[in-house]
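Complex shown without one protein chain; remaining protein chains in place.
Let's turn to subunit A:
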């Protein structure tokens, strides 16, 4: 079974990683960042080695986001600008192919144990199963 494993964040969290503290979050130091990158890199390596990793990516900052609709001629209309400062949204994801929900839960718990500096908000890691069946290519 495939699972989508998601981590959340807000623009303020991205700013904190770039060194800008706010009410919402303390700023990350160079050492904090290195610890986090190393931790995530290890998880990805392990998942690649077990063959469970299908895809994984971190997403760019919410300020890069846009909402798009279409007008009556099919031309794109941007209906919302970048996300606001505190709105939480998807910050990164893994698509994993795991033997069981227990196994993917174990992986999500490991992701949740990622080292973080004091004073930084903690979000739960979200798991959503991806039903089997023909994908977009089928």
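In this section, contacts are C-beta pairs under 8 Å (C-beta built on N, C-alpha and C of every residue); 3 or more make two chains touch, one makes a residue touch a chain; residues count from 1.
In this section, contacts and distances are computed from a predicted model.
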**Undisplayed chain, where the name is taken from the UniProt record, one of "RNA polymerase subunit sigma-24", "Iron uptake system protein EfeO", "Metal-dependent hydrolase" or "nitrogenase"** = "RNA polymerase subunit sigma-24"
**Message:** Of the residues A:20, A:66 or A:128, I need the one that contacts the missing chain.
**Reply:** A:20
**Complete:** Interface residues of subunit A toward the undisplayed chain are 14-15, 17-20, 27-30, 32-34, 37-38, 41, 58, 60-61, 63-64, 137
